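After the structure tokens below, expect a handful of questions from me.
One protein chain omitted, others in place.
Showing subunit A:
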Amino acid sequence: MTNLSVNHLLGIKDLTEEDIQLIFQTADHFKEVINRPIKKVPSLRDITIANIFFENSTRTKLSFELAEKRLSADVVNFSSSNSSVKKGETLLDTVNNILSMKVDMVVMRHSSAGAAHFLSRHINANIVNAGDGTHEHPTQALLDTYSIREQVQDLKGKKVAIIGDILHSRVALSNIYALKKLGAEVMVCGPATLLPKYIGDLGVKISWDVKEALEWCDIANILRIQLERQQLKYFPSLREYSLYYGVNKKLLDSIGKEIIVMHPGPINRGVEISSDVADSKQSIILNQVENGVAIRMAVLYLLAQKRQN
């Protein structure tokens, strides 16, 4: 297969296993490119990409911008905090205004689930979802599974535990879709208040005991407590969460096997993960960040290939 089955990257749910493998193979080549003395290729030099971020972001925005620049695209950046959105402009008007300036692709983050889907039905640029509310974050899931693949070669039959705030996480849902499509087994683990009610319908195991999850898994993907999304109190205190669900060296040592530790960032050190784990040899957190650029280059390149001239 040499082409994606989709024109937009809205979520992992829409991708086939072949799509994911194609993105991985392309990312392998881009990983080689970004380790060269000159890290730039001219593939997208006639493409203009708008990064539209209605929500704060550090690594995703930087990673996309770097990926776009390494493909030689022209890049325009937009963030809602200093824009006309503050004056009451709608999403569609904002984006249509940006597209009138002849933009070919849009990378968008929005706090509402489905915002990227909505946009893809109304404009003809290629849309890449960089996170929509608590729904999906497809490039994160792709870089997570790509990073696992780098460690274990084949994900088939591998056991991955996603630990933490599943309810407010878009990473969790995209990861579950991606891991299942690649043949891995998935368990979600967290306090009952932070597990969505119907999560079991996605074919994942559920645990409320972090030790049980760690004993079961080969790979632990630890998620952040998303305090900014929590209007209610889902657990008594951060200290208590850390006590019951925090992953530290003592806990990892007690399970008697070496598992791979991941975290999509940003890390709350000492809350969901301790520093001695985050910075340990079994942690692949920084590999995830490096792979993020290669994966995003692959996605943008393959979507550009689908553009009609």
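Some notes on this structure:
By our rule, contacts are C-beta pairs under 8 Å (C-beta built on N, C-alpha and C of every residue); 3 or more make two chains touch, one makes a residue touch a chain; residues count from 1.
Rule of thumb we're sticking to: contacts and distances are computed from a predicted model.
Only one of "Polysulfide reductase NrfD", "Bifunctional protein PyrR", "Permease" or "NADH-quinone oxidoreductase subunit J" fits the UniProt record of the hidden chain, and that name is "Bifunctional protein PyrR".
Residue-wise, the contact with the chain that is not shown comes from A:R36, picked out of A:R36, A:R121, A:K257 or A:K281.
Touch with the chain omitted from the figure is made, among A:H122, A:K250 or A:R307, by A:R307. Touching residues on subunit A toward the chain that is not drawn are 2-3, 25-26, 28-29, 32-33, 36-38, 40-43, 71, 301, 304-305, 307, 309.
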